[in-house]
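Omission of a single protein chain aside, the complex is shown with its protein chains in their original locations.
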Amino acid sequence: MANKKYSFVLVALISVLLGLLAGAIIMLVSGYNPINGYAALWEGAFGDLYFTGETLRRITPLILAGLAVGFAFRTGLFNIGVEGQVIVGWLAAIWAGTAFELPTLIHLPFAILVAALAGAFWGFIPGLLKAKLHVHEVIVTIMLNYTALYIANHVIRTLLTDGKDSTPYVAESASLRTEWLTNLTQFSSMHLGIIIAVFGAFVMWFLLERTTQGYELRSVGFNQHASKYAGMKVDRKIILSMVISGAFAGVAGAMEGLGTFQHMYVMSGFTNIGFDGIAVALLGGNAGLGIVFAAGLFGTLKAGALNMPLEAGVPSELVDIVIALIIFFVAGSYMIRWILSRFQKEGK
Amino acid sequence: MGFFDILQSIIPAAIFFAAPLIFTALGGVLSERSGVINIGLEGLMVMGAFVGVVFNLTFVDVFGPELTPWVSIFVAAIVSALFATFHAVASITLRADQVVSGVAINFLALGIGLFLVKQWYGKGQTDMVSAPFYRESIWLLSDIPVIGPLLFSKTYWTSWLAVLAAVLVWYMLYKTPFGLRLRSVGEHPMAADTNGINVNKMRYIAVIMSGFLGGLGGAVFALTISLDFSHATISGQGFMALAAMIFGKWHPMGALGAALFFGLAQSLSVVSGGIPLLKEIPQVYLLIAPYVLTILALAGFIGRAESPKALGKPYEKGSR
Amino acid sequence: ACGTADDEDTGNGGDTENEQAEGGDQAEEGGATDFKVGMVTDVGGVDDKSFNQSAWEGLKAFGEEQGMTEMEGYTYAQSESNADYNTNLNRLVREEYNLIFGIGFMLADAITQVSGQYPDTNFAIVDSVVEADNVASITFQEHVGSFLVGVAAAQKTQSNKVGFIGGVDSELINKFEVGFRAGVASVNPDIQVEVQYAGAFDKADKGKQIASFMYNSGIDVIYHAAGGTGNGVFTEAKDLKKNDPDGNYWVIGVDRDQYEEGAVPDTDDNVTLTSMVKRVDVAVADVATRAMNGEFPGGEILAYGLNDNGIAVAETNKEALTEEILNEVNSWKERIAAGEVEVPQNHDELEAYLGNL
């Protein structure tokens, strides 16, 4: 067991290194200095407390979106709709955060809960259609992404504001920002959400691995017939899975609404949090802890990438290429495993 | 506006909208019928659009305005086919999770495309091509009453190429030995293997062909609709193509129909926006209409779609 | 962007040294060598052919004029998502840029925050208003420009039907729509204006569909304020024009002079009637110069318009934009300048305006 985990970490590390190496080669070939490039990347991600804070803030919703995708995956469902669920979660969080005046201890959890519920509802629709009418969740969730985007924009302009492009800020009592974190990280927009996200990963692990519900969800994911034979309500589990997945996504939206941005605005396109969540979930092996690490890697690269054009003149698209290559290497880790096993054999 | 005028607004617009989706969805059908999930369709389209535009801009003087767009989409398709080998190697040879590999394809295509555009043009998007496709009337067919003007006058040859491609893919999948083998590999690879079919080879071919078609889709989009390449050129069409493929139950004709359905829904919503009666309806309803319509259609009468049985499972000889 | 920019810099480096010194004398705080100016793009990036690009051109022109080096004296930080604004602004603050532009209304909130945190740094926001002493708000009278192209459209249309295609239905784009409609109605209240929003700035296919529908229903001039979605509008117009060289298929471009986009290849035709040009470059260079000279307009709302060349109606397509149309446009321009006409900025004002016609 321990050996297995150790080798997984090793494989992941080698993949990342190979990806970075490939990136370095591309930089060299295109006439950039890879050392400067990566130095700038590191600087941009963890250069000082401010950037560290920003990076952590960026990782936060990625973790939750990854959990959302991963959770559905574990139940045999492909939720491409996390993007839309993030949007409705964000919207709901803003509504809850602006429309009420409550003490922090109630307001903040309430706003997050509302976001989770909104995301859950957005997951419920494809879940229901899948369970009852066998409609493929991939199409429904793709369609619901667009629907969420347009409805959110509409709601912002008509219900939350009077024709404005952005909503008021959420009440202090519903904000995830805290003065000490802001000060500690030199005014970064880091907020308490990272704790929620990591806790979310724990929740996912616990739910799936330690509870009877999780047992049922996993069972349904693997074999619906046997699950039915064992007396599980397969339909309900499918819906439940999408609902929980959507709730994670909704909370990811709350992170943006109550933490990073503190408000919402008319969006001209997707946040991409949901789509990045797919990569994060799969990189993390659809498991809580793995997703936390994958989101960490992903967020770090994305954050650092912004600094590359500025300090090393390297186009930030290069980082997209590096990320893609790392994903390939992790995904194709079969090859790395194979090579490793060769080494181990020879070592014996 | 008379009824016929409305049709005239809806149908041709639906068709040109659908054409790129048709090509790409057909690519998806081939890949997934062979058992390889392809959510990298978006990336394949990006690659196609990028190559199509860049080639067009670079070689317009060589090939002239008539030929250039054709050569461009062909080259784009070839390059995307090569690009798809990434997905093939990862998901077939290296037995990577096929969804992960597809996601990587999406990132990679956009990364490469934008990176090179910056390198070559010094800016984030290309110029507009000067040799795009133009609408043309198809001889004879455009003279047929009613359907002539709707379908065959002022239409893109590429749209009809898309329809032709659907027929060809259908023929290939369902009438030829190659198609039978390709489908067998997606249903029960071990059975295919015991019948002497090289499972991985078939899958490679299928994924590469899906790259070809996806690239064609992207290039046709770029050369009939956007005319340039930037980060925003392909924004979700690949996922719509994926949806069309599933909507069409992994069948070439189904994919064709689904893509046309999307085009129709979209152009209906556009036309509805121009109908005085509907003016009072908030924009948002028209914006979401195509998507909601799709969901309703699926729930209402399309029903269950069965994916190829071995979809998503790498083939390992003798695994149980 | 980087490759070419570097080349230019080294080319210019030598002979601009003097100018730099001269500029330095005028600067209040330290020499010009100390003055650093940067900008943060919105998600469009510096090469969006639109205001990000325009802003960068303005900044570059300013920097080159002052003999600065890119990435040292002047620079930009590109944002890939809305979550990047804050980080990028901070990045520039930390590198001790004296003046930082936020390009686009989407950066308003980030500027609000960061300007509060760093009262010693000067900021400028384009296309929005941020109330703070160290922030200059750069706005444009898009409604006025749109009004004028509306006049041109009204003059040009033969079918008495024109169209407007917006990107995302939002305050800013509404300003374009409203101005345009007011302009059209001012010339002839009987002209129908068909308005559609695509819901996105990156859906060329939908733009093309809308344009196809509009032209098909007899509309002959379309004004777009839809970014990449507008690409589809040009494509459709050129396509129709190619098939029917005598037909009327006009597009009015936005932000920059989109004359090039309108050229129908292999013919002499061009479907771009005119463009509503928004000189972000002029505004950026202006504010940068003023800041360098110690006259930073902190706390002010600068509304660039016709007078300061902040807004213009492109006249590149001489053939289409005839003398007659141009005269009409100019006469309205004068009336606006003279305060005879108050161009509406939002739907409520439009209602009132149309009621008074």
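Here are a few things to note about the model shown:
Per-chain numbering from 1; labels A, B and C assigned in written order.
Methods note: a residue touches a chain if its C-beta (ideal position, glycine included) is under 8 Å from a C-beta of that chain, and two chains touch if they have at least 3 such contacts.
The rule is simple: contacts and distances are computed from a predicted model.
Hidden chain, UniProt protein name from the list "Dihydroorotate dehydrogenase", "Simple sugar transport system ATP-binding protein", "phosphoenolpyruvate--glycerone phosphotransferase" or "Fumarate reductase subunit FrdC": "Simple sugar transport system ATP-binding protein". Shown chains touched by the missing chain in the whole complex: A, B.
The chain that is not drawn here is touched, among residues A:Trp180, A:Tyr229 or A:Phe343, by A:Tyr229.
Within the whole complex, the absent chain has one touching residue among B:Gly2, B:Pro145, B:Pro177 or B:Pro276, and that is B:Pro177. Residue positions on chain A in contact with the hidden chain: 210-215, 218-219, 222-223, 225-233, in rising order. Contact residues of chain B toward the unshown chain are 171, 175-177, 180-181, 183-184, 187-188, 190-198, 309, 317-318, 320.
Just so we're on the same page, only the chains that are shown with their structure count from here on.
In terms of C-beta pairs in contact, B-C outnumbers the other of A-C and B-C.
Chain B has its Cα centroid 28 Å from the Cα centroid of chain A.
Residue positions 118-119, 235, 283, 287 of chain B each touch two or more of the other chains.
Residue numbers of chain A whose C-beta contacts span two or more other chains: 150, 153, 269, 315. Of all residues in chain A, only 30, 78, 80, 125, 129, 133-136, 138-140, 142-144, 146-147, 150-151, 153-154, 158, 269-270, 278-279, 282-283, 315, 317-321, 323-325, 327-328, 330-335 touch chain B in the complex they form. Residues 1-5, 45-49, 53, 169, 194, 196-197, 199-206, 208-210, 212-214, 216-217, 227-228, 231-232, 234-235, 239-240, 242-243, 260-261, 263, 265-266 of chain C are the ones that touch chain B when the two sit in their complex.
Residues of chain C touching chain A in their complex: 2-3, 6, 43, 71, 75, 77-84, 86-88, 90-91, 94, 105-106, 108-109, 113-114, 117-118, 167-172, 174, 199-202, 346-347.
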